[in-house]
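The complex appears here minus one protein chain, its other protein chains still in place.
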Amino acid sequence: MIELLVTLALLTLIKSTPIIYAALGGVMSERSGVINIGLEGMMAAGAFTAVVVSFATHNPIAGALAGVAAGACFGYLLAFAATRFKVDQIVAGTGINLICAGGAAYGLVVLFNQPGASPQVASLGSGYWVLIVGAFAIAIALQWILYRTPWGLRIRATGENPSAVVSAGLNPLALRMNAVVISGALAGLGGAFLSIGELNLYSDGMTAGRGFIALAAVIFGRWNPLGATAACVVFGFFEALQYVLQGQVAWLPANALQALPYIAALVALAGVTGRVRAPAADGVPF
Amino acid sequence: MKRLTRFLTGPLGAVLLIVVLMSLAMVVAGVSPLDGFSALITGALGGRNEIGETLVATTALLFPALGICLAFRAGLFNIGAEGQLLIGALCAGALGAAFTIPGPLGIVLLLLAGALGGGFWGAIAGWMKARFDANEIIATLMLNFVAAYFALELVSGPLKGPLAAGAETAWLDPKYWLPTLLPGTRLSIALLLALALAIFLQWVLTRTVFGYDLRASGEAPEAARRSGINIARLTWLALTLSGAIAGLGGATIVLGELHRFNTQLSPGYGFTAIAVALVGDLQPLWICLAAFGFGILESGGLAMQASAQVPKDAIHVIEGLIIFVLAARRYVATRVEGGPV
Partner (left out) sequence: MMVTREAALSLRGIRKEFPGVVAVDGVDLDLYPGEIHALVGENGAGKSTLSAIAFGELQPDAGEIVARGTVGLVHQHFELIGRLRVWQNVLLGREPRRGWKIDQAAARARVLEIAASNGLEIDPDAFVETLPIGVQQRVELLRELDRDPAVLLLDEPTAALAPAEIERFFTTIVALAARGTAIMIVTHKLQEVIAYADRVTVMRHGKIVARALTRETSIEAIARAMVGGEVPAVVERVETRLVPSLRVEGLQAGSGGTRLNGFALDVRGGEIVGIAGVEGNGQTTLADALAGMCTYTGTIERRGTLGIIPQDRHLEALVMNWSLIDNTLLGRQHRKAARRGFTLDFARAQRDAETIRERFDVRAATLNVTVRTLSGGNQQKLVVGRALIDDPDLVLAYNPTRGIDVGAAALVQSRLMEARNRGAGVLLISFELDEILALADRVIVMYRGAALGSFDRAHLDRAEIGRLMAGSL
C-alpha cells in the first residue's frame, strides 16, 4: 500500500512537470495581457526539437536547450503578431498549434524517414529530476518576480491597462513581447521534458492537449504562478492515477482512466464560476 | 500598404500563400514544385475516382466548417468540432448497427441521431459557457479527448462489430447507405445536403431574427445584451447547433463514405475546418468554395505523398500558417468577463 502511494506521488510529480512549465508560461503571457493558446504547439515544438538536436549531438542537455529555444521562437512569433499586427490572439495561437503539430509530423518523415515516431535518442536519464525540481523552483521564482520586482509590477500593469503603462513612460508592447517569449520558452522546456526527460523519443500527438490543460490550470490557479502550479499537480495526479489504477480496478476501463485529466480540467473550469477575474486587458490587442 | 495587407490576409491572399508554401515544402522534401503540384492536381482531379474522393473530402470538411462558422459569428471559438463530429458519427454508426428501420426514414433518423449526438456534445461546452462563463476553447478541446476515449471504449467493447478486425462497429445494412451521387465513387448525396445547409445557414444569418441576434452578440456583446437578446441562451444555442452540424457531418461520413464507424474516420477534419471557415471569410457560401479548395489539398495530398514523396503533413503545417495569417482579420469578438474570452 505504501509502495503504491509512493509510486503515485512520484508519478504525480513526473506527470505534473510538463504541465507546470506550460502553465507558468501561460501565467506570464496572460499577466502581460496576451492569451497564449499556442502553448500546445510550443510544447510540441520543444519536444520535437529536443529530440532532433539530441539525435544530432548525442547530448540531451543540448537537446533540452534547443527545445527551450524552439518554444521561444514560436513565442516570439505570437508576440510579434500580437503586438505589431494586433491580430486575434486566439486564432493566431490556434494557427501556431497546427503549424507545430504538422511541422513535427512533416519533420519526422523528412528528417528520420519514419512517420509517427522518431528513433530513440539520448535522453536526460535520471537527470530529469533537475527539470522536475526546476519546475517548482521556477514557479516560486516567478511568483516572487511577479509580485516583488519592478519588472513584475510592470508586466502586471500591462495586463491590466496598457494605456496606463504608456502614461508611466514605459513600453507595454516591449513588455508583452518579453513575457510571451518567456512563455514560449517555458512551454518548450515542458515539451523537452516530455520527449527526452520522461521518454527518449518524439511521437505524433505526444503533447495530448497538455497545453490546454495548462490553460485550465492558469484559470483555476487565478493567474498566479503558485496557484497554477498547484492546479497542475492536481491534473498530474489524475494522469498518474491512470497508470497506478490500470488493471487494478476491474470496472474502470483504461479509456475512462485516460480521459480523467481532461474531465478534471472541465470540472475545474466549471468550478471557478464568477469568482475569478482575468487581467483586465487579457486578450485585448493594444 | 493597407490595401496590400488587407488582400494578403484575406481569402485570396490565403490561396497565394498556400501555393507559395506548398512549393517550399516540396523543395524541402527534395521534390520540384512542378512535380509536386502536378502530382497534387492529378491526384485530386485527374479522373472520375479522384474527383469523387476530392468531393468526399470537401463534404467532410464542409459540415464542421459551417458549424464552426456559426459559432464564430456568435463570438465563440469551437475547436471541438473533431469530437462533435466523432460523437455524431458514433451515434449514427452504433444505432444503425443495432436497429433496422427500412428505407429513407431510417437514413433520416440516423442522420438526426448524428446531429443530436454532436449537438449534445456541443451543448456541454455551451452550457458550461452560459452557466459558468467557462472558456469554451478549453472546454471544447477537452471534450475532443473525452469523445475520443469514449468512442474508443465503446467500439472496442460493447459496440464492436462481430466481424470487425479492429475497433469499429459492424458494417451498416446497405439500406442505410446514402445514395451515391457520382457512380463508381464514394461520393454520396451528402454533398448536396451540405450545400443545401450552407445556403440555409446563409439565409438564417442574414435574414432571420435569430441570425441577427447571433451576429450582434458576436460583434457587440454589451449592445446585444441591452437590445433584449438573451446572451446566455444564445451562447448555449450557438454551441449546440455548431456541434449538431458537425455531428451531422460525422453521420454522413458513416452513412455515405465508410458505411461503418471506426475511430480513425477523421484525419483531423475538425481542425482543418477551422482553416476552411476562416478562408471562407465566415460566410457560408464562400466556405463551400474554401472547402473545395481544401478538399483538393486533402485528397491530392495523399496522392502527392504516394507518388511524389512529399509528406502530406505539409498540408497541415500550411493550414496552420493560413490560420495564423488570417488572425490579422480579427474574427472573434473578445469578451473579457471573468475568463480570457
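Lettered A and B in written order, each chain numbered from 1.
Just so it is clear, a contact is a pair of C-beta atoms (placed from the backbone, for glycine too) under 8 Å apart; a residue touches a chain by one contact, two chains touch by 3 or more.
Fair warning: this is a prediction, and the values are worked out from it, not measured in the lab.
Among B:34, B:108, B:199 or B:223, the one in contact with the hidden chain is B:223.
Note that of A:153, A:174 or A:249, the residue touching the chain absent from this view is A:153. Touching the omitted chain from chain B are residues 207-210, 212-213, 216, 219-220, 222-228.
Counting over the whole complex, chain A has residues 144, 148-150, 153-154, 156-157, 160-161, 163-170, 277, 280 touching the chain that is not drawn.
By definition in this document, only the chains that are shown with their structure count from here on.
Averaging C-alpha coordinates per chain places the centre of chain A 27 Å away from that of chain B. Listing the residues of chain A that touch chain B in their complex gives 30, 35, 37, 41, 77, 81, 85-92, 94-103, 105-106, 109-110, 115, 208-209, 212-213, 215-216, 219, 253, 255-256, 258-259, 262-263, 265-266, 269-274, 276-278, 280-285.
On the chain B side of its complex with chain A, the touching residues are 25, 28-29, 77, 79, 128, 131-135, 137-139, 141-146, 149-150, 152-153, 156-157, 271, 274-275, 278, 311, 313-332, 334, 336, 338-341.
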